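What you see is the complex with one protein chain gone and the rest in place.
Right, chain A next:
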Amino acid sequence: MDQKIAIKVDDLTVAYNYKPVLWDIDLEIPEGVLMAIVGPNGAGKSTLIKSILGILKPIAGSVSIYGKPYEKQRQLVAYVPQKGSVDWDFPTTALDVVMMGTYGSLGWIKRPGQKQKKAALEALEKVGMLPFKNRQISQLSGGQQQRIFLARALVQNASIYFMDEPFQGVDATTEIAIINILKELRKAGKTVIVVHHDLQTVPEYFDWVTFLNVKKIATGPVKDIFNDDNLTKTYGINYKVSIQE
């Protein structure tokens, strides 16, 4: 199988206040995979995503999206941040937040119109949040907020999706709804990268996985590399997940 490389990370080192939290990361993510990034708290998972997205400047190394730097490929990428990184009391409604996903394609100064609104409403429908479109976002439950952010990413109509812990604090129904949407995206040929904490569900949800703890431990198809050895290397303790096949 000869797949295009969607994301390529070369020798990436990132530091906050001169303390490296990602060390010399090399990574190639093929197009069309649904990939989990796993690793303990503070492993640098969020940092990795933020550096790929140019939100953080690395001290060394480079990132390319389909062979070009991120700045040239913004349109291709959508991002759902880890919960709590936005101002929940901001005077804005669910619909408005989803509309923000269309801003990237508009560029500077141009304002959203009917077309953008329609796209936003469709995305809300897809995640089952249409009845809540006029709610102020702090008046939504955690799982509902997560769905809104998923809708915002969908409306970006990207080729590559990054999601930082989309299952954090959501119930089983919402989790299944979200994973089904992600699987649909993969079916449509999109690349989806998800920071994920529940190791039990990795084999069921994902087809590709990256183990990360400051350094990259391993990356590849779940069926080849999702094993106790890599888990132990990543989490430091003697890890045993019994994967029932």
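Here is the rule we use: contacts are C-beta pairs under 8 Å (C-beta built on N, C-alpha and C of every residue); 3 or more make two chains touch, one makes a residue touch a chain; residues count from 1.
The definition used in the following text is that contacts and distances are computed from a predicted model.
Chain not shown in the complex: UniProt lists it as "Manganese/zinc/iron transport system permease protein", one of "Manganese/zinc/iron transport system permease protein", "Electron transfer flavoprotein subunit beta", "Cyclase dehydrase" or "Threonine dehydrogenase". Only one of A:Q3, A:S62 or A:S85 touches the chain withheld from this view, namely A:S85. Among A:D171, A:E184 or A:E204, only A:D171 touches the chain that is left out of the view. Touch with the chain that is not drawn comes from one residue among A:N17, A:N41 or A:Q114, which is A:N17.
Residues 17, 50, 53-55, 71, 74, 77, 79, 81, 85-87, 90-93, 96-97, 100, 103-104, 106-109, 111-112, 132, 136, 152, 171 are the ones on chain A that touch the missing chain.
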